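Inspection log for the structure reproduced underneath, given as structure tokens.
All protein chains of the complex are present and in place, except for one that has been dropped.
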Amino acid sequence: MTNAPLVAFAGISKTYGNGTLALDDVSFSIAGGVIHAICGENGAGKSTLMKILFGLEQPSSGAVLLDGKAVAITSPRVAAGQGIGMVHQHFSLVPSLSVTENIVLGQEPRRGAFIDRAAARQRVVDLAQRYNLLVDPDAVVRTLSVAAQQKVEILKALSRDVRVLILDEPTAVLTPPETDELFERLRDLRAAGLTILFISHKLREVRALASHVTVLRAGRLVGDAPLDAIEDDAIARLVMGQAERPKLKRGGRVSGAATVTLADVSLAARDAADRLHDLDLAIHAGEILGVAGVDGSGQRGLVSVLTGRIQPSAGAIAYDGHSIAGLGTAALRQRGLAHLPADRFHDGGSKRMSLVENAIAGAHRLAAFSSGPFLKRRAMEARTVQMIERYNVRAPGPKAPLAALSGGNAQKLIAAREFATEPRFLIADQPTRGIDVAAAAFLHERLSELAEKGCAVLLITADLDELLALSDRIVVLYAGRIVARMENGPDLTPERLGPSMLGLESAA
Amino acid sequence: MIRSALASFVITAVLLVVVVGIVLVPIAMQMPDPLAVLDMFVLGPFRNPRHTGNIIEMATPGMMCGLAVAIMLRAGMFNLGVEGAFFLGGLATVATVLLVPLPGWAMAPVGLAVGAVVGSSVCAVPGLLRARYDASELVSSLMLNFAALFIGLFIVNYFLRDPTAGAMVSYKIPNDARLPRLVAGTRIHLGTIIAVAGCLLGTVYLFMTRAGFESRIVGLNPAFAAHLGLPIRWILLRSQLIGGLIAAGAGGIEMLGLYQRFSWQGLPGNGWTGVVVAILARDNPILLIPAALFLSYLQVGGDLISRNFDVPSEAVGLIQALVLLVVTSSAIMRNPRLLRFITGRKAAANKTSGPKVAEGSAA
Partner (left out) sequence: MSDIDFVGLLSFVPAILRVTTPILLAALGVLISDRAGVLNIGVEGMMLSGAFVGVVASAATGSAAAGLIGAIIVGGLLGAVLAGAVHILKADLILSGIALNIAAAAGTTLLLFLMTGDKGMSGSLASQVLPKVTIPVIADIPLLGTLLSGHHILTYVAFLAVPGVGIFLTRTPLGLRLRAVGESPESAAIAGINVVRVQVMALIVSGAFVGTGGAFLSMGYVSWFSQDMSAGRGFIALAAEVMGHGSASGTMFASLLLGAAEAIAVALQGRGLPSELMQTVPYIVPVIALVVYARRRQRLLARA
């Protein structure tokens, strides 16, 4: 037995086809039988590195060493053969298949030419019991909660006899209590001899779980130390570089008249995650109302009914006291609605269209940008250049496609478009998810500014720090109901939100 | 930007030559004098003004069907009803000039208008079903092409058939209804000018009008269109109405420009050619003109060798199929090594000189 570490990265670099350098000469090693955390901001290269280890990406140079020997991990199949499993941030489950089918997929037990369904089911039951990860083996994955799907995802990795289990930001979709339970299970797994690679940007979790931390920033290795030899502040500085996350704190401000009211609004949707039950809510001019809740607690349904995409099945929604029943998105936008969608490239713009087209779309029928059936291309371009300057969008030029922009810059351009209408009611859905710190701070300031001008802002976010920094009031959604309402203030902490986010406690 | 456009043009041109060669050379080798066959195919169309004129005549429906396909594809609609709309448009135009008593000067405009409206139904009905019920326009338009064919043949057989003609063809199209010829010694007719103007107007529509802008938003990203509150269903329907009117109008123009009688016994295939033209032009209306001219040049070459050497002109269908395949092949069209080879070293230098750190790409 040599002293070679279980996994070692030796000078790994990764350049993508478009010339972006995701990893730059990264070298470090991981000892067997520990929980090893890898920290960094979004875009630091954590996920790329893990994809290389799991065979989903190939390094441009450098090598992965397992037990001291260089191994070319060319596909997930090779990785599985080496005992490497991965729980993905966006789960890799097939929604219409059952839990059992998903777990055995690719290594089905056979009886003759057929799948041995009894054996497959038994395999799942045994596995679930052994690791205390209880799920219904016959449930169709689509119908499961996010936390249950994550269990399936872990079981799937475990069923392949892993030595190394990679978890890519596993807590992003979980409530605090669910996170605690996950950590218990992960400690069990470590006790059973597994090596766990835990990817996170949440220091608290890293501290609670791991024994060693590696920090990446902008594709480079900037820190690698046992956790008992490094302070939280030091890790934070390594993660963030020079930039400090600015701490805005609003809360408890006096607000104006109710701009938008929901009275007993219910939505019967096919997807349980979209359903709403008897929502009573008012969003006032000049306030930011924060919506907390685990992903899939009804946020999407709430956005759909407020933007006129779907009519509620019961109850009434009013803008300025006038019912909006039967009105579609276009009519509501005319009445002062603006919306920063959660998925900016899916709903917020068109990647292949130019910045001009993305920035003016929606306003293109205004007299400023069209005469008769024709567009005023020059006026459109001039306004876009203005937006780019005012929102500090780093872009090659107004005619570049939206795809050429980074996530943060694209979000700033989309925000510029949505805010340009001087909205009376704004829905900001995950406004800073996955974008850089500077862009997030910029958007936070714009949101505050809009509220100060009298806009009613509904802030939906999974980032509790953002929620607590910006909101005046907070409501907690759980399973389509409002289960808690609170005024924001210095004493409100993520820990206090946790129980109601999981539906353990109802303060409504 | 200009370099990459040039590169794509060069690759396309080289590919077209290669594709023509791949199909034609083996067929020519079967003949006693292969070089004469190739010579006739490649240069024959230009030796005689009449044959050169044929290229332009044949490109006319190609441009218009290509325009119809391009406008619908830009809205994200795979509506293949162009084939049936062209057929039914031609028939309805002929039926109108034969059955409706009209003064001579009104025959062509009224006939074409009626033909365009009637024929457009083959595109519009799938469009309506898609907009109203979310039924796949691809499948229903494929079906309705054949329904249009048989309804058309029924009308010819029962209402327009000239019993003295011997075959199942219509009565003669009155001379007053014919479109004027433009160039002596050829059959180039007014329709060619309409087609070219149509392609120019198509560019204006797609890139300079509100309606065209909206249809491109829907085509590129329907979720974005929904976010903006655009009337998606109406935009989808509108694009397919416009596409259907153009395709059916093209059928009428073809009839009044070139035919003595309505004599199609099956779907004439112009709609499929339109798909190839639109793809070759990358849905860009201006480029439809050279794309259609190129494909009809192949067709004229094919017809010439068919007449002179007893080689079936169907060889051209094989060329069309290969053109469609290689032009949509991103492995060829976007091959980095190929692009670098054509654009010189510059592209390679760009790549290494400005590495930037990925943002969000890791997520």
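In order of appearance the chains are A and B, and numbering begins at 1 in each one.
Methods note: contacts are C-beta pairs under 8 Å (C-beta built on N, C-alpha and C of every residue); 3 or more make two chains touch, one makes a residue touch a chain.
Since the structure is predicted, the reported quantities are computational estimates derived from the model, not experimental observations.
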| item | value |
| --- | --- |
| Touching residue (missing chain; options A:S75, A:T143 or A:S371) | A:S75 |
| Residue among B:A7, B:I55 or B:I279 touching the omitted chain | B:I279 |
| Hidden partner interface residues of subunit A, rising order | 56, 75-77, 80, 86, 88, 91-97, 101, 105-108, 110, 113-115, 117, 156, 268-270 |
| Interface with the unshown chain - residue positions in subunit B | 27, 30, 78, 80, 125, 129, 133-136, 138-140, 142-147, 150-151, 153-154, 157-158, 266, 272, 275-276, 279, 312, 314-318, 320-322, 324-326, 328-332 |
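Heads up, the rule we're going with is that only the chains that are shown with their structure count from here on.
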| item | value |
| --- | --- |
| Approximate Å spacing (C-alpha centroids) for the pair subunit A, subunit B | 45 |
| In the complex, subunit A residues that touch subunit B | 15-17, 19-22, 24, 42-48, 89, 218-219, 308-309, 328-333, 339, 341, 346-353, 357, 361-362, 364-365, 370, 373-375, 377, 406-408, 434-436 |
| Touching residues (chain side subunit B, partner subunit A) in the complex | 208-211, 213-214, 216-217, 220-221, 223-224, 226-231, 336, 350-351, 354-363 |
